[in-house]
Structures are given as C-alpha cells and as structure tokens.
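Below: one structure, written as structure tokens.
Apart from one protein chain that is not included, each protein chain of the complex appears where it belongs.
Letters A, B and C name the chains as they come in the text, with residue numbers starting at 1 for each one.
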Amino acid sequence: MSQTMHKVLETEAAAPSLTLSGISKSFPGVKALDNIALELYPGQVTALIGENGAGKSTLVKIMTGIYQPDGGAITLNGQDITLPTAHAALGLGITAIHQETVLFDELSVAENIFLGHAPRTRFGMIDWRKLRAEAKDILASMGAPIDPNARLKDLSIANKHLVAVARALSIEAQIVIMDEPTAALSHKEIEELFVLIDLLKQDGKAILFISHKFDEIFRVADRYAVFRDGEMVGAGLMKDTEQSQLVRMMVGRSVERAFPKLDVTPGDVVLDVNNLSHPTEFEDISFSLREGEILGFYGLVGAGRTEVMQTLFGITKPSGGSVRLDGKPALAKNPAKAIESGIVYVPEERGRQGAITGLPIFQNISLPSLKKTSKSGFLRLAEEFALARKYSERLDLRASSLSQEVGTLSGGNQQKVVIGKWLATAPRVIILDEPTKGIDIGSKAAVHEFISELAADGLAIIMVSSELPEIMGMSDNVIVMREGRIAGRFAREHLDAETLVRTAAGIEGDPA
Amino acid sequence: MSAVSHSPRNIPDRLESPFKSALKSWEMLLIIVAIAIFVANSFASPYFLNPWSLSDATFNFTEKAIIALAMAMVIISGEIDLSVASIIALASTAMGFALQFGVDTPTLVAIGLLVGVACGAFNGMLVSGLGLPSIVVTIGTMSLFRGIAYIVLGDQAFRGYPSDFAFFGQGYVWWVISFELVLFLALAVVFYIILHRTSFGRSVFAIGNNPVAAQFSGIRVRRIKFILFILTGLMSGVAAVLLTSRLGSTRPSIAFAWELEVVTMVVLGGVSILGGAGSIFGVVIAAFIMGLVTFGLGLLNVPGIVMSIFIGLMLISVIGLPVVIRRVRARMAA
Amino acid sequence: MKALLKHRELILVAAIAVLIGLISLRFPAFIAPRNMVRVFDDTSILAILALGQMLVILTRCIDLSMAANLALCGMVMAMLNAAFPGIPMPLLLAVGISLGAGLGAINGLLVWKLDIPSIVVTLGTMTIFRGSIFLLSSGQWVNAHQMSDAFKALPRAVMLGLPVSSWIAIAVIGLFVLLMSRTPLGRSFYAVGVNPTASVYTGIDVGRTRFFAFTIAGAVAGLAGYLWVARYAVAYVDIAGGFELQIIAACVIGGISIAGGIGTVGGAVLGALFLGVVNNALPVINVSPFAQMAISGAVIVIAVIFNARNERKKGRIILKKAEKAEVAP
Partner (left out) sequence: APAQAQTRIALLVKSLGNGFFEAAARGAEEAAAELGDVEIIYTGPTEPTAEAQIEVINALIAQQVDAIAISANDPDAVVPALQRAMDRGITVISWDSGVAPEGRAMHLNPSSNELIGNTIIRLAADHLPEGGEVAILSATATATNQNIWIEEARKVLPEYEGIDLVAVVYGDDLSDKSYREAQGLMQTYPNLDAIIAPTTVGIVAAAQAVTDAGKIGEINVTGLALPSEMAGHIHSGASQSFAIWNPIDLGYSAAYIAHALATGEATANEGDIIGIGRVGEVMIGENGEAAMSDPFTYDASNVDEFAEIF
C-alpha cells in the first residue's frame, strides 16, 4: 500500500476537491479561527496539526455544518457551497469522525451506522433487512468483529470508535474528516484504521486527518497544515518536512524532550492491592505501589484498567480482595472517602467524569479541595482563586480568565483543568487514567515533567495509558492488562515495546 | 484566551468586576420588571399604594415563596419536587389530628415540621436512595400524600386551633409587617448564605451541572440530594404551619395545585429548570413580582383565570425575551 | 433493549391480567366481555393522549399543556357545532385536530426557536390555553341539547362490537406503530432522546424533531378533545382538569423513560390500560372514595421503582466470558 501512497504523490497535479478560503470564526472572548485557507486533494491525506485550542475541531465543525463561519468561502469541486446544517454537509458527501464519539447508546449498531440515511422501501418506509445486511458488510470490510444487531451500549469504547468509522464509510463521501480518531484506539486498532485510510485514498477520497501523534502523522499523511491560535502558520508536503520543523511551527518555539523522567529510588510500599475482583469486569488484580514510584498500566482499550482504578477510587464495589494504604485497610466506599485517605483518580472521560463544564475554571479546580479552601463550611473565594492560579499556571493553562466557563475551553485545556483539580488535593496516591489523551506536545511535556516532579516529591503514582512511548518513557514498573486480568509485569529496565504490545494483545502470553 | 496572550503567567481572576457583571445579571432585569409593575399598579388602581393593602398582598405569596427557596436548591441540583403542596396537606392534617388530643401550640408546630421532614425524607429516599427520576416520583407522592390526608379527613375538617396558634399566619411583628413576611425574608437570607456562601451550596451547583463529575470530585451526591429533599419537606412543613394558622382550619384540599405556582416562581427567578444555575435573590424578587401582579390585577377585579393567563405569558416571555433580544443583537451585529 | 422492553411489556400485561383477576374476585361482572369493552372504550382517550405524550417524552421534553389543549379544542368544536350544526363532522374534526396541532406547534416553536425548556413552556401555555377557553366561552357551558345528534353519536356508534371511539384509538395506535418503527421521523424521536448532541452531528435537527413531537401531541389532544366533549356531551372551562398528570402517569407506568430515548407504543398503551382498569375498578369494588387518590399515587410510585429496576445498568462486561457485541464466528 506504500506504493499507492507514492502513486498519489506523483499525480500531484490533481485539482483540490475541497477549498476553504478566508474562514473565520469567533466565540465570546476567542478568535477560534482567523482567515483560514485550506485545500484537500482527492486521494490524499492532509494532516492538520496544532496545539490544543488551535482551532482544529472548530474548523471540522464548520466543514460539517455544525458551526457557521463568521466569514469566508467554501468550494467543492470548483462550485461554491454553503453548509447551513450537518444534513447539508452529509448531502454533499462531507463526512467526519469527530473528536468525541457521538453515537446512540440505546440504538443498535446497524441503526447507528445508517441513522439519517437509512435504505428505504418502495413506500418510503425504512428497509430494516437491507439496512442490517449493509451494516454487516461494512463492518466486515473493516475487519471489525461487531454484531450489527448489538446495542451500542454493550460495546467497549474502542468498538464504539470503530462504529463511528463505519458510519463515516457508510456515507457515499468524497471528503472524510478524522478528528483525533486514534485517541481512544489501541495499537492494533490504529493499524487497522491506517489500512482503511489507504483504501479510502485508493477510492480517491480526500482525507483530513487530525492528530497530536507525530508518528501517526508521518505514517499516513501526504500533506500537512499547521494551525497556531486559530491561524494557518504553514502547509506543505510531508516529504519536505520533519518533526522538529512542524513542532516549531505549532508552538512557535522548540520543545524539550518529551519524557523528562527523573530517576527516583522508590521508598516504602504505600498501596497494597490483593486479589481484587469483580463479577464481570476484572479478576484477582494484585500489585503494590511504593512512594515515588510511577506504575504504568498498559493494555488495549477495553482491558478493564479504568474499572480497576475506579474500584480503588470507590466508584465500583469489588466482589472480593483487599486494598491497604500504609498497611491499613483502605477499600474506599465512595470517592469522598478515597480522597480523604489520599487516593485520587484523574478520570479518563474528561467530559463526563472530569470537567464540570458549566462552572468556571477556579470552581472546578477547588471543587475536590473545598474542605481546604473553605472555613467551617463557608467559602473563601480568595483561597480558591489562589489555588486555581497556582495549578493553572503550573500546567500552562490557556484561558481568558479563571472565571471562564470550562465548557468553552478546548479539549486539551479542559484536560489540564481536570488534572489541576486533582493535584490541588495534595494526594498520597494519584491515579492518572490516560492523562495526556488529546493533549498537544507542548502541554504533554508540561504534564509529564509535572508527573515526575510529583514522583520525586514522594507521591505514589499509577498511570493508565494506551500510549506506548508514554508508558515506556514514564514508568518505573509496568503492569499489562488483558481482558480484565493482569497479563504481565515488567520492570523499567526490561521494558521493550514488542513484548508489551504482544502481552497486551495476547499474541503469545509471557506472564511475569 | 489563547488568542489573547501566550504567556500563562497572567490569567486574571475575572474579566470584569463582580459589580459590573451584576448589572448585566438576570436579577437586575427582574428588579426593573418589579419596579415597572409597582409603578404601573399604583397608576392603575387608587387603592394600591396603601400599606395595609400591600401588607395583605404579601400573604398571597409568602408561604409559596418560602417553599420556593428550598425548591430553587432542589431544581439547581437537577431535581424537582412536585409533592410540596401535598406535603402541606398531610402536615396540616397531622396537626389537626394531633389537635384532637389537645396538644399545645409548640407541639403542633413541631408535628407540622416533622411530618414535612418525613415526607421529604420519603421523596429523598426514593430519588437519591433508589436513584429514581424525581419528577415522576414526586408526581406519585403528590397523590399519595394528599391521598393519605383524604383517608384521614374524608369530608371532615379540623377546626378550633388554639388562639395563640393564629399568630403564625395572622400575626404582625410591627405595624403592617406580618410575621409571615419577616419569616420569609429571614429564611431568604439563610438560604442565600447556604446556596451562595457555603461549600454545600457550591456542591449543589456542581451536582446540577454534572452529577457524575461531582461524584468523582468526592461530593456525596446522593447524601446532598437527600438533604435537599428533606429541606424542601421542612419548608413545606413551615408553609403548612403558616397556612393552617392563616386559614384556622384544615381540609385535605388545602394548598391544592400550589406546586406549579412554586415552580413558576422559581423559574421566573432565573433558576435553570435544567439545573446548575440560579440564585436565591432572583427567586425572592420573582416572588414579589408574582405577588404584585396578581394583587394588582385583583384590584382591577380581573378574573382569576385571566390573571393566570397573564402569569403564563409572563413566565414564557420573561424566559424567552432575553433569547430574542440576544438574537436581535446578533442580527444587528452581523 | 427490544428484548428487555418486550419483557417489560409482558410483565405489564401480566400485571393487568392479575389486577382484573383480583377485581373479578370481588366483582365477577367486571370480566364480562361487555364490561371489558367498556373499560377499553373508557381508556381510549387516555391511551391516544399517552401516545402523544410519549413522543414528547422520548425527545427529553414534557408536555403539561395537553389536557388544556384538549379542553380548548373540545370547547371550540362544541361551540362551532352549537352555532353551526350544519358543519359536517369530518370538517369539524379536521378543524379540531388542526387547532390542536396548531397549539402544539406553538409549544414546539417556543422550545425549538427560543430553546426554552419544555416544562416551562407548557407550564405557561397550560394556563394560557385554559384562560383562553374562559375568554372564548365567557364561562358559559355548551350543553347536551345544544350539540347536534351527529356530534354526540359518532363516538358511540358501535361497529363490530366496538364503539367508534375505540376504533379511533386502535387506528391511532396503528399509525403510531408505523410512525415509530418504519419512518425516519419516528427513529429521530429516539435518536434525539438518546443523545441530542450526536443527533446534531448526524444531521438530525433536534429542535425540529421536538417541534414535530409537540405538534403531533397537539393534534392527538385535539382529537381527544372531540372524543371527550362528545362522550360526556358537555363542554366547559375546566374539563379534563388535572388530566395532564394522568397522561404522564400512564407513560411512566408504560415504562417510557422520563430521561428520554426509551419507550414503545405498546408500553404507552398498556400503561394507559393499567390506569383505565384501576380507575374503572375502584368505583365498582366500592373502595372508599377517599382512598382512591392514595391508591393511584401508590401505583405510580411502585411503577417507577419497578421500571427503574429494569433499566438499572449492570457493570460492563470485560472478562472474556461474555461480550455480546462480538459476532459468533
């Protein structure tokens, strides 16, 4: 398939199928997009990169008719078009896999794929038989082992993403947009996605690919466009550039190495987990965690790491097993108890579990620390602002003011707020579930630096991540989970990508 | 924002002073509306500007408004309690029942409040304990509570409350200032502090915005909701004492259909029915607005049902107008 | 999901059967076919109203104005009939139903264009509609002898053993089954309820879908308005007062999730039937009239608890033993 890529590059001449010019979009207090020009070519992948808040998703939403631009023009195959609604965009064959999976839990997989463009019978009624058959074909063509009649609810996040992809494919599209499609996907699934992308290229579809992961970008993209603070700061062919140059364009400065892991010699055991089990989600999970240690949890999405962590945090009740903190029983009944005892969990699902989007930044950050910032139950705003400022600055947050609603921040900046709010509780053990999911290189470095500082200060850290480099770069020890069980344990010195991936995917089990 | 400055070092606390944002607030709009209505009334009827008349007028809403204070918190937390009026009926019936055994006034009051709390606890148990949707739960308990009152009282009425009991609903603290009014204002201050000045209140807002994230942040969501329903029950109990004292008798039909008026009051007060936003101050002004409107129209002998049209229109337009205005502004800007 | 709902509907059917059984123990005549027909006919109005309400609730809204809408349409039709007995029934019905739809559309527009929460909108229009009846009729009743015989006769006329009003209900139920299972609009009601954001991304206009839900609910209310005034042969300001809660109760008992997105035509109808049986049974097994309110309250609470038990979601399935999603190889 790499051949096909070259073929496309040779047929450089092809006219752009979609052209954006002078696109601008402002939100209260933000100019999210400023006079953007972008061209998408048939049979080519254009990578769109930029820091959090650079305006990538906003552009996607404009191209799919969800937001209306303040100004600018869009032409499709030379004709001027307007995209008043998402429906219009679909009609013109512009389809997108959005940053956050936007699907319907209660509906069947098949209906999720065809909702809005279902096959009809002669009488204009929905043709369910045809619909199911076509859904089955598409899923098969993707090699996704998903039953079209299953309810989406019963799928893992990963499979949900695959359904989103299937939906995009089900539409006779000439423009396919992917906004961080790999964020929730495992190594294996990412590979499958890339195969699909090559197929789409062969069909001559124009693809816009948004990602923060450079290895992926260099792997699939033919062209690049870089955004900074809502402006287009550069575009060109991938073959004429390399990572450092892109990064410089992105952040307007060069970034120091991504994994500043300080060497810490772990102290005494802080957390001790024994045969923790749950009826449906995981079985005999045992491990211990030391002061200053960073324990990485690796696995494919859906391996059940989140569930284990949420049990430690008192969200889910285990069916058996024990948890000890400093030797004392510490199986939390609820998050409040967990926080009291010094165990905190930075959740993975930012929107649903992390950020309170309707409240201002400072109130989000102070929320778990209200006991500290308030006096005998009464709020003290000064304290809250102080706390908020401290952590938003350490995490290099981008916001117009601490009273700005979190909902109006970009995905990445929201994540910073969430992390900040947990660090503010000064915990003993901090569990980070996908801490850098959807965060750009600049902030990622900041977060990593921060994590190892915390470790150096003697904090015990569990880091759940599906990103191999992150796991290998940051962890003292790594536990790999597969299908709800521990599939392997590795010390930092014996870490090697190959084995980790294998163990996670269960290709050839080599348990520790 | 990112576009504004690149250096993280200077994120201001606020973009504009609290005072300036207050001027733009919903409460400001309400105050203007209230003043407008007051002026309009004084022109419309020669009888309006009379201290005793105005004092009488306050009786029309103080009890409802007292419940509205608690209801506001429940609604901000993303729930709703439609059983408040029925709680009044049950609490009042309980007091009347106790009366048959010749208990004294303090005991009567205690019973009224206790029954209120009990009913609230029952709602709270169903909603936060079993995690049921409050709107349907309280539609059910609405019939249940009043139904029990009917079983106890049937077509009878409890009369003959002790004379000192009359003070709560008919007494005056000073000149035309009734006890009900004073109690309402006092409670308003208390609720203002609870909602806007304590971490409990902050948690209520957090829950209303995103219950899951709130729980992850260590907020005891269920417990707080439970407390909120008890609080509503308690305030309904208070209202039951006041109303029973004002009517001097109890029938199972007492306070019929009040729940919707209370909700209307809260919504007019700028509390988001979807939860997560609102203020006690707004609710207080809204209470006065509704009192002024109904009383003003009453002075003109506008039939009650036409009055309710007016309230309905007011409800929709007060919520709708800001949207329209925003739209128009946007139009002109573009 | 489907399976679960079917399951729940079966339970509801069983519950109704048991209920009827118990009643007939105390009052055998209750199960007499003639009486069953009567009960069904008595419930037909509630049933079609519940279907309308179901659409609205599916889209995460609620319509408190349905009863007032019913009353206003009923009054208008009665007054028209009294004033111009000449108007043919089909025309009169058309007028009533379109009026209902129009009133529903007002709710829908306010929810759609001004995105005011539906509970607020309909709380307002509920009182406005009632008030308008008063202004319209200036408080006067329209009485039996003022209505033309055709007007009163239609719902009573018996076809194949069932009164026309029952047949109308059956027809409405049929239409709804088709609407919900086979038309894009029907599916979009579910989509909007399950996940409004996703609906937008899917090209479904949430506001517009809600608008249709309210409009259809209104039309249904208009139809019910006719059935009501014709059956009870009288129209005045507060007919069907407080009925809105009955309608919602029927939906709740029928397992329509107030959170939106979950619910079936069958459920709504069965919920209505359940209430209908209770309402008709209470008088004949002479329960103290004072106990009736408490009983219906208890029924609602129990139903909610029960439905919640069905809806409660269990932990996710990660341990290999079972992910249903996988196609069996």
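As a working rule, a contact is a pair of C-beta atoms (placed from the backbone, for glycine too) under 8 Å apart; a residue touches a chain by one contact, two chains touch by 3 or more.
No experiment lies behind these values; they were computed from the predicted model shown.
Trainee: Shown chains touched by the missing chain?
Mentor: Output: missing chain touches B, C.
Trainee: Considering the complete complex, identify which of B:Ile254, B:Val271, B:Ile285 or B:Met314 is in touch with the unshown chain.
Mentor: B:Ile254
Trainee: Could you tell me which of B:Ala166, B:Val182, B:Ala277 or B:Val323 touches the chain that is not displayed?
Mentor: Touches the omitted chain: B:Ala166.
Trainee: Would you indicate which residue among C:Leu154, C:Ala240 or C:Ala294 is in contact with the undisplayed chain?
Mentor: C:Ala240
Trainee: Which listed residue, C:Trp167, C:Phe290 or C:Phe306, touches the chain dropped from view?
Mentor: Only one of C:Trp167, C:Phe290 or C:Phe306 touches the chain omitted from view, namely C:Phe290.
Trainee: Specify the residue from the set C:Asn69, C:Ser132, C:Ser166 or C:Asn280 that touches the hidden chain.
Mentor: If we include the chain that is not displayed, C:Asn280 is the one touching it.
Trainee: Pick out the residues on chain C that sit against the missing chain.
Mentor: Residue positions of chain C that touch the missing chain: 27, 29-30, 35, 38, 42, 134, 137, 139-141, 143-146, 156, 228, 231-234, 236-243, 279-280, 282-284, 286, 289-290.
Trainee: By the contact definition given up top, give the residues of chain B that touch the hidden chain.
Mentor: 45-48, 50, 52-53, 56-57, 59-60, 150, 154-155, 157, 159, 166, 169-170, 243, 246-249, 251-258, 294-295, 298-299, 301, 303-305, 307-308
Just so it is clear, only the chains that are shown with their structure count from here on.
Trainee: Just how far, in Å, is the C-alpha centre of chain C from the one of chain A?
Mentor: 43
Trainee: Just give me the whole-number Å value for how far the CA centre of chain B lies from that of chain C.
Mentor: Taking the mean C-alpha position of each chain, the two centres sit 30 Å apart.
Trainee: Please set out, as single numbers or ranges, the residues of chain B touching at least two other chains.
Mentor: In chain B, no residue touches at least two other chains, as defined above.
Trainee: Within their complex, state which residues of chain A touch chain B.
Mentor: Result: residues 29-32, 34, 51, 53-54, 229-230, 252, 313, 315, 334-336, 338-340, 345, 347, 352-359, 362-363, 367-368, 370-371, 374, 377-379, 385, 389, 392-393, 396-404, 410, 413, 421 of chain A touch chain B.
Trainee: In their complex, what parts of chain A are in touch with chain C?
Mentor: Residues of chain A touching chain C: 64-66, 85-87, 89-90, 96, 98, 102-109, 111, 115-116, 118, 124-126, 145-147, 150-151, 153-156, 159, 278-283, 302-304, 307, 316, 483-485.
Trainee: State the interface residues of chain C toward chain A in the complex, per the touch definition above.
Mentor: 1, 178, 181-184, 187-188, 190-191, 194-195, 197-198, 200-205, 261-262, 313-327, 329
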